[in-house]
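Structure incoming, see below.
Apart from one protein chain that is not included, each protein chain of the complex appears where it belongs.
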């Protein structure tokens, strides 16, 4: 009980907990769940963007997109490494993803239907991710916080690139403008859902905030996202697909329409439009190529035998 | 010896030999080789055309091409059935093809690089095939001759469609005209090679002609093809890629340049530009889907058991 | 109304016909190669007729080819089931059976409908489609009742397709559901297969919101008319 109180005190004092430090089992489990979910999201998130790599419309855009997806793969690797310091292996986490026991962000269960979706993902999805992640640079678990510092820097670069890509479309031909508006129409609501269920329906939030695994409530972050993003959409000449969206001078914030939480929970349950495609792609890549991983291990064993 | 002489006499009198009739072993073997090679050519020949099915540039062209390839598959089936009357199974013939023991026409080891190749194949390849095949309607083996009657009718339909498709290109935009000329440049010489080696290097021809398995020499058919095709090319405004091609008024035929027989024999040996792609496609289709054939047999066995 | 219907029927036939043409030269047997290209050819023929009708109804000087080759993804109104990748032979068969059984019911009704132009095409097409549905049903039974492997593959194929079947009964097709359910149940029972669990349907195709697969298909299909905009083929 003494070490428990000491742990809580260190966390409350915004000190970092390190892998060798004692920590409550629930803290460890919650972190594993959160960090691995975040890692899985980076990896599954490569798929909707990868869908347009072979059709990127200019060499510059192709290079930017390749670099972005590469960064995401790197983020996944940092995050798996951070989770591994908590005593879980990457293979175990991968297995949990493939078996459906571990989640990833619901947003990646929506399809990328046009090139504008690549811009919209950078602008909206990375934008929302940054708001979720910036506070995590000061989260209580040291390895996670340090991974987030690097990730956040790259994410805001991606977000600016995404917005720039949308601007190109918004200033482009009528067909490009339509494409941009259509992308906003489809990605707006799923982006708002990225902040999670409303506060009055988010049971673990209080504990996570006390542990500094979370630093703001879902609704507060969501409101912040809306307030930042609406003027950006206006600057692009695009319309947010929410007839109830209105500036509220009293709150100095935008009021917004009701979110379809039934849709959110359906996608969380694995019923998103392309959920089956996403997880099948990951499982196929993993299972049909186990021979490569086995070959690398066999060769390494032979090499070490020779060296011995 | 008496039945041998009787056989030769019937053949010489242009009578049909039927499956139940006695025939020399060499005749049977030669026929199996020739008919199965012809069948394999129909089946492998589906691949270069199938390569453009998903990119056919109009609904009409797509339908025509689908129908044509379907006919070829049907020809393959008739021909395998004709060969089976000689005591070899389709599975044995398939296995010989996949193992490289059986040949198919060298022409299908060249790639279809543009849409014009589809027209060129119809015009030139089917055109050459018809000249080879028309005499076979009167070949001495009954089942083969009857298969050829049906095949020839369809082939000449394909040949006209191919020529019509080339005409559309030749009368089209400059880019289409270049495409048509390029296709002629690439398919001309391989088409001439379809008639086989020159007569002075075609050891089995005499025997095959005595048996009425062949009715004209390779060089004679080749000359006939050239004489028919050159005016067709002229009508299209296309240039035959042979600087030595010239009308010879004494022979009332075209003189033509030297054929690169080293290239021909290399392709016969399996070294054609896409030979590996072709045979791999067939083997993959066959081997990776054996489960379908096994399922059909298992179900049929269960059904018969129930009926019994 | 009739225009929308013609576009939907034409796009279904075009996209599924295109998918079947991808099998050409690669089917498990020659007989199946023939059957799949044959069904594909029937569907391309239907696409020509229905899209021709749709283009004429528009009155904007476009023809069936313009609709097939010059529209972008979001203008296609085919159902999501039709655009699903072929997968293995079992998935192709599952897709074909579920689709053709539905298409047969729809065309039967349309053959007797008030719109004479649609009725004429439907009346001709329904004969073809009756064969497609029966061919596919036969293979559902063979694979379901074949080996352990084919049984598992048939389950996986149905499972892949099932969530797209709800969409078939949108847009005035709700009345077809009972009869379709009965047909599907009967064939699955013959095949020794359970009907997949009900799932949340995935829709959007009729409003131009497709899966990620359609864009790749169109990139191939439309390449030549896009690359050579002035050419006639």
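As written, the chains take the letters A, B and C, and residue 1 is the first residue of each chain.
In the analysis below, contacts are C-beta pairs under 8 Å (C-beta built on N, C-alpha and C of every residue); 3 or more make two chains touch, one makes a residue touch a chain.
What you are looking at is a predicted structure, and each value in this text was computed from that prediction instead of being measured.
Looking at A:85, A:168 or A:208, the residue that reaches the missing chain in the full complex is A:168. The residue from B:21, B:182 or B:199 that touches the chain not shown here is B:182. Among A:145, A:228 or A:281, the one in contact with the hidden chain is A:281.
From the options A:43, A:96, A:129 or A:226, the residue with contact to the chain not on display is A:43.
Only one of the listed residues, B:94, B:112 or B:133, touches the absent chain: B:112. In the full complex, chain C makes contact with the omitted chain through residues 72, 215-216, 218-220, 222-223, 226-227, 229.
Along chain A, the points of touch with the absent chain fall at residues 43, 46-47, 50, 53-63, 66-67, 69-70, 73-74, 76-77, 80, 115, 168-169, 172-173, 175-176, 281, 284-286, 289-299, 302. In the full complex, chain B touches the hidden chain at residues 48, 51, 55, 111-114, 175, 182, 186, 266, 271, 273-274, 276-277.
Going forward, only the chains that are shown with their structure count from here on.
Measuring from the average of all protein CA coordinates, the nearest chain centre is that of C. In terms of the distance between Cα centroids, chain A is separated most widely from B.
Chain B and chain C have Cα centroids separated by 34 Å.
Averaged C-alpha coordinates give centres for chain A and chain C that are 36 Å from one another.
Mean C-alpha positions place chain A and chain B at a centre distance of 57 Å. Contact of a single residue of chain C with at least two other chains is seen at no position. Multi-chain contact residues of chain B (touching two or more other chains) are absent.
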